[in-house]
Structure formats: structure tokens, C-alpha cells
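Here the complex is missing a single protein chain, while all its other protein chains stay put.
Chain IDs A, B and C follow the sequence of writing; residue 1 opens each chain.
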Amino acid sequence: MNFSPAKWRRHFPLLAAHHELHYLDNAATGQTCAAALNAATAFDTQSRANVLRGTYRLAEQADAAYENARRQAAAYLNAAGSEEVVFTAGTTASINLVAHAFGEGLHAGDEVVLSLAEHHSNFVPWQMLRERRGVVLRLLPLTADGRIDLSRLGETLTPRCKLAAVTHASNVTGAVTGLAPIVAAARAVGARVLIDGAQAVQHGPVDVAALGADFYAFSGHKAFGPTGVGVLWGRGEALAALPPFLGGGGMIGRVTVEETTYAPPPRRFEAGTPPIAQAIGLGAALDWLRAQPWADMNAHTARLAQRLIDGLAVLRGLTFLGPRDLKERLPIVSFNLEGIHPHDACQVLDEYGVAVRGGHHCAQPLMDFFGVQGAVRASIAPYNDDADIDALLAGLQDAVRKLK
Amino acid sequence: MNFSPAKWRRHFPLLAAHHELHYLDNAATGQTCAAALNAATAFDTQSRANVLRGTYRLAEQADAAYENARRQAAAYLNAAGSEEVVFTAGTTASINLVAHAFGEGLHAGDEVVLSLAEHHSNFVPWQMLRERRGVVLRLLPLTADGRIDLSRLGETLTPRCKLAAVTHASNVTGAVTGLAPIVAAARAVGARVLIDGAQAVQHGPVDVAALGADFYAFSGHKAFGPTGVGVLWGRGEALAALPPFLGGGGMIGRVTVEETTYAPPPRRFEAGTPPIAQAIGLGAALDWLRAQPWADMNAHTARLAQRLIDGLAVLRGLTFLGPRDLKERLPIVSFNLEGIHPHDACQVLDEYGVAVRGGHHCAQPLMDFFGVQGAVRASIAPYNDDADIDALLAGLQDAVRKLK
Amino acid sequence: MNSPDLYQQALLDLARAAHGAGTLPSPDGSVLRDSPLCGDRVRLQVALEAGRITAIAHDVKGCLLCRAAASLVGLHGTGLNATEADALRGQVAATLAGSEPPPGWPELALFAPVRPHRNRHGCVLLPFEALAAALDSHSRA
Partner (left out) sequence: MNSPDLYQQALLDLARAAHGAGTLPSPDGSVLRDSPLCGDRVRLQVALEAGRITAIAHDVKGCLLCRAAASLVGLHGTGLNATEADALRGQVAATLAGSEPPPGWPELALFAPVRPHRNRHGCVLLPFEALAAALDSHSRA
């Protein structure tokens, strides 16, 4: 094992300063790595300027740093080029961008395929598009353990499908979507594919070329980068075919009172001053992450997830959400204890220094599917260790004692 | 004079470290104040968590800091309450939010009143709305020196007007809009008023109650705060009447496959993880700014603007854009020198350590009005001093020598 | 910062007692209230006579704090009119902010340890908001 979680932890200022903290809410937000913090601060204290083609040195440095961040994000995604990287405010903003810009071209009766496992951010934008344009939403059903049921793909994704928008991995169950058949089915009917990568990028570099999708969305803050920034990757040809979404400075070709022409991608989709410092911070985070020993790190987090699953198994009244096989899931572990409300469990766990989240996790349709109102979720990152899992299990036993 | 620019400058890490820099591109972006940097860094290193109701201490701290930032922004604007403050990605995002959410309720033939002096960010979103919904854009004309011509208000803002969207101050001429008659005329026909405050907030606290508008938009990065964040203030009743714009986590009441209900403002308009650290940084900046001696500071920047205007007057072939009376304008000074392209002038000025911007300043309709293709713009902040102005004037004389 | 006694025995007992749990055969007012961010849900019904509550029933999908608060509403809510229920909601919020409980509702003191946990105030408030809304829904109907 070429990886030490204790050493990794030192790259995260908050965790380095809070030894007593068992931070297991990584699916909500990751802790910021020093690389991201330092790069963003360096921008603000050494080369801060706006990035719309200033001709002075400070502006040249700012432009160079911003465009470098684009290259770093492109490299992390194995994109064909940096002009395929659009910086946005986050996953939600990226998905809404596609729902509007691509959605503009859809008509009543056109179908958008989602799954029942989507986060609200990949659900509500399409419901809103349904309101606006009368498209039909088709939902890929789930297997009993919450995986997307690919055996039902054929009946859901039909020739009327114009876009399949599915999560790379569920933020509740950790289930990793079998994307290849979905992409193939979409391709076969000429539909585009958007992947919600909010829960995937923090578990290692992504290869959008291999995935074969058209759009890929993720957030900086879940990838150990800054809040306030995200990425929409789009295949060059897919981005070029999209009209702009937001209007403003920086995304235009020429503006007259009568009409306006738009800049080519990616700037066409970056109206107004972009999140410059945040993009630079995210670029630095991705650059640093790219060089990490992911195989070892993922083995480490999978082992912790297994330790947690095994520890949970002894608790009475446990409902476990999601597939049990760690090859099909990320180290995100959600569960319910009969008679104990997730919020009460989390509150007791806080006394143990354990930070986990309880609730619907912005996935109410999935909660309805499981017939639960909410769940406790522990989401594991490479800086976590056995002590974090053990504190969680100890706290849970106390919660059972106290609350049942 | 209760104010020392040299002392003020020390609150800006980049400027404190770069004594030789004459930064006069403040209308593009302000330098970050230490208060903003420190608050954002403190969040990332001491209380980083997501803000959707986590029940552990870190999340409680994050929520408290985020909601405190809302209060700080509300205080800076003299808003009726913090729930009137929506955090966005910036001015452009704020204006697009209104153009979509409010625009949804408009119909073909309804009129939106803008002015010819608008930044592209308060122009293009309305052109796009025109495309979507067939609204008519009516433009308030300008006086020869670039101020909004209020004598023509009656013929432009008619009973068909549903919204007037005007800038608080021009980013090119610095002209301050006479808002009172516009607001009164809009009120008289039951139209809403949106003010683009991107160039105003950095010159002292704003009183939205006194302005009487419905919406007020601004960016953090121009107010000495972080990039990646902005504010849309909306009068309580005006926000409550708006449908949501972006869909996602955090803005919902309840999501089912069939239908979704939405949270009350401000969360209804904050889909997804907001720019948490950036909002906290902006709140700290505004809190710090609010306590500054603005009367003295504005007297100082007006004096510098006058020094610049006087110094420019001796140059041959000068075209000065905007009103000359400093009571009607902010310390933003744009001009053209016959036969010298703004970019060439800026390039030479860079050799003098002077950072100014040349080009269309995202205001092509205004450039067309003045019959120029671009302009050199020097925009002054309280940390600027006589030496900055003198360096600019010296550089310009050299540019004339070199380039003419 | 954290309050070890958030889940005191008396609070657990109050929640388990679930005063008023159930449904009314023909309610005069009825509301369904969601907590947007945590997904908790309260269904609350009232029977009225001359504008005053004669019976209360509720169904709570929520945490212990929410269940205890609903139980308290079931215990003491009978007799209130719309104005009083609306005032009560404000008084509960004030209690969570540090004030003394209003007269007649001494058990609200059980929620004192919730004070520092602002994200959980909504759990306590939800049943009281539902109560005010149920009376309001009636008066508007």
C-alpha cells in the first residue's frame, strides 16, 4: 500500500488542525486541499485582475492562470482540449445550463431519460424543462438494491429520446451507474448523454473520452476544491451546437441594439466575470489529485466502507440502502435504524466528533423508492481512517441506547 | 480629511506587496481586501461544511457564517431583512435570474425599458428574453455627454412597461443615473425596477429602501470581495412573486416524480450548493466597507478624477466620454486619443506600471452612441493616490510620442 | 457547544406519549407541512367550535424533537383560537431564542438545549406552524 491516510490528511488544513474531527460528510462537501487554497490565494494576492483581455501584465497573468486551470480540468477529464471545459458555479449550474441551452431545441413529446436515483439537481431542472417545453421525462427504474436496472433500458430509452441525463454515481447509495449500455442506447437513437459526475470526480480522474458522453458536470467543492465553481465539460461538437444560456459580458461576438452574435465555446457559456480565483483553485486541486495513487486510495476507502458495513450489520433494525458489493459502489454508505430518526442519530454522533448527514440527501424520489423518509449517510474520503469508522459505530450504539 | 489612501492600501494584500503598481482598473475588478480573504480562508480552514442543514457542529458553524453574510449584505444595502438577499454567482447571474424568473410572466408586446448606457450584462439577457417571449425593448436615450436623458422618460416608459432595468452608474462614463424619476415613472404604471449596481456598491453603502427599487444586483469582486459571488437583492414581496429560475438541491419544498414545490425566498433562488466561502468573504468585505469614512473617501477619489481630467485636457486629439461635472459621476474616466488605439495606449502604460483597460468595456451600444470603437478607461478606488494619476499621465504622453 | 442533555428522558417520554397522534373523522381544518430541507412532514387536523379548537390530531414523520413538539401541541392545544395559535408560534420561536416559555406551556423548557442548534429549531417549530396554519386554513375556507 503506497498510501498513508495520515499523510494525506496533512494536505487538508482544516483536518490537519482538527485531529478530533471524524469528517464523514464528504459527499456533501469535501475538505479543501492546500493546493486549491494556495492557488486561489496566490491569485488574489499576486495576480488578481479580470480576465477579459486586459493588456497589462497583471491581467495577462490572470488570463494565463485562468486558462491554465481550464487545461488542468481538461487533463483530469481526458478531454480533447481545454476549450471543451466551461467553468460554471457548480454541478447544479452546469446541469441547468444544458437543460436550458439544449432544452431550447426540444419540443413537446421529445423525451429526456433520467433515473430514479438522481439528485434533485439532475431532476428538478428537467421537471422545469417539462413545464417549459412539454418534454416527457422517462425514468430508468432501479433494482431492489438501488442500482439502475439496465434490463429495462430498452423500454425506457426509445427513439423519442433526445437526451439521457444520468448520474455517474448515486450520492445516497454510492451505486456506480453502468454507463456503457446507456451511452450505447442513446447513441443508437441519436440522443445526447449528460453525466452528473458530482459524486465521481473525487474518487479519481475521469476519462470522458472512454465514457463516450457528450456532457459531464461536476462541482469544485466536492473535489477538494473551492466552493463557487464547477465544470461543464462538453464534447467540442456538442458545445458548438448549443446556443448560449446566460447573457452578458464576455460571451458575445458583437452587440448592437438590433442583434447580438455570440463567442465560440467555451466563452459563449461564461457570461459575466467567471469565478476566477475559484477556477484557479479547482485547477490546482485537480492537478494535484491527478498525481495521487488512486488505486491504493480507492482500495483504502473501500476497505473502510467494508469495515463500516460489517460494523453496521450487528445493529438491530438496520435498513441498508444500496448494493452491498463494493465493486459496484463508492464508499458512500447510507442506512436507517428502525425507530431512530436520522437527524437524532446525527445529533448524537456529533457528540462523538462524527460529522455525518441525515435526511433526504436531495434525493426524495430515491427515498420514496426505498420507502424511507431519510437516511444517515457516511461518505468516506481518502483522508479518513479506521478511527473515523470506529467512532461512528460507537456513536451509533450509543444513539440506539439513548433514543430507542 | 479623515482618510489616508496609503493606510487604506495596506488592507489590500496585493497592493501592499506591489508598491510599484498603479492599479487603475477598478471598474473591471477591485483588489481583494484582507477582511474578505481572511473570512473566506477561515471558513475553508476552520468551519467548512455544506450549508443544507447539517446537524453537526461544523455544519452549524457553516450555516451560521453563511446566514451572517446574508445579514451583512442586507445591512450594506439597508434591506428590510436578510431574507431579501439572494447569493448568486455575480451581477450577470443576478440579472439573468430576473430576466428568466420575472420574464416568464411577460408576454409579447410587454415592454422592458433599458438605457443605451447599459453594460452587456444588462443588455444581452433582455435581448435573449425578447427572443424567447417577444417582449419589446425600449431604450432610454442619452444626452450628448452620455447621461440618461430624463427629459425623454415619458415617451420611453409607457403604460406597456413591465420592468425598467437600468444601471446605477455607467461602467464607461461613470455617469450616475438619476433613478428617482425612473422609479417614479415605473411605479406610476405598475412596472418593476431592477438596478444594476455593479459599479455603485464599491463607492459606499447603498440604500435600496430610499432608491425604491424592486431588485438590485451587484458582484463581489468589484466590491473588494471574492470572485464567484454576487447578490440579487429583491424587495420581499417582489421576490415572493417570482417563480424559481434554476432547479436543484436546496431550493425545493418537496420533490416527487410528478411534481415539485419550492422553498420560500431566498433559498428558492439558490439552487445547488451556493458559493459559501465567497459569500462569507463578501459579507466580511461589506461589513468592513460599511464602517469606512465614505464622505472623505469619495472626496479623495473625486479629487483624483479631477486631477486626471485636468491632466488629460492638455493632450491633443482628446475625446472625453461622459459628463465633466464630478457631482454627476463616479471616478471612472474614459477617453480616446485621436490616432491612438486604446490597446496600444494601454500597452505602453503597462511599461509605466499603470494598469488600465482599453476596449469596448462590454458596452458596445454606448460606444456606437459615442461613435468610437473603444476607449481607455481609468477607474479609481480609494487606495489610489496622486502618484497613480501622475504615472498614467506621464505614460500617456509617452504613448502619444511613441505611437502618433 | 454541544448539549449532552438534548435527549433528556422527559423529552423522550413526551415524544413517545404522542398526545394527539391519529386522525379526526371530520376535521374542520387540516394541513400538511413539510420542512423543506430535512424532509420532515406533519399532518395536523383540528376540530373547532366557535373558532376554538375542540380536538387535535396529528401524524408526524419526523425526528424526536418534532414528535415531542407535536405531542405537546396535542397536550395543550385544545381551546386555542387562530390568533392565539399564531401568537403561540411566535412564542415558541422566542423560547428557542432564549425567552421563558409562555404561560400554560411549561414543557417548552424541555427544548432549551435545542437553542444552540439553530438548524433544529425548525423541527420544534413545525407542529406549531402546522397548528397555526390549520386554524388559518379553516378561517380562510
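Definition applied: contacts are C-beta pairs under 8 Å (C-beta built on N, C-alpha and C of every residue); 3 or more make two chains touch, one makes a residue touch a chain.
The structure presented is a predicted model; accordingly, all values stated were derived computationally and were not measured.
The chain that is not displayed touches the following shown chains in the complete assembly: A, B. Within the set A:109, A:253, A:317 or A:339, the residue that contacts the chain not displayed is A:253. For the options B:5, B:359 or B:382, the residue in contact with the chain missing from this view is B:359.
Residue B:351 is the one among B:237, B:338 or B:351 that touches the chain missing from this view.
When you scan B:16, B:257, B:302 or B:403 for touch with the missing chain, the hit is B:403.
Where chain B meets the missing chain, the touching residues are 341-344, 347-348, 350-351, 359-360, 364, 367, 373-374, 402-403.
Where chain A meets the chain that is not shown, the touching residues are 52-55, 57, 59-60, 63-64, 250, 252-254, 261, 263, 267.
By definition in this document, only the chains that are shown with their structure count from here on.
Computed centre separation for the pair chain A/chain C is 37 angstrom, with centres defined by C-alpha atoms.
Averaged C-alpha coordinates put the centre of chain A at 31 Å from the centre of chain B. Once the centre of each chain is set as its mean CA position, chain B and chain C turn out to be 44 Å apart.
Within chain A, the positions touching two or more other chains are listed as 343, 347, 350, 358-359, 364.
Listed for chain C are residues 2, 37-39, 117, 120, each touching two or more other chains.
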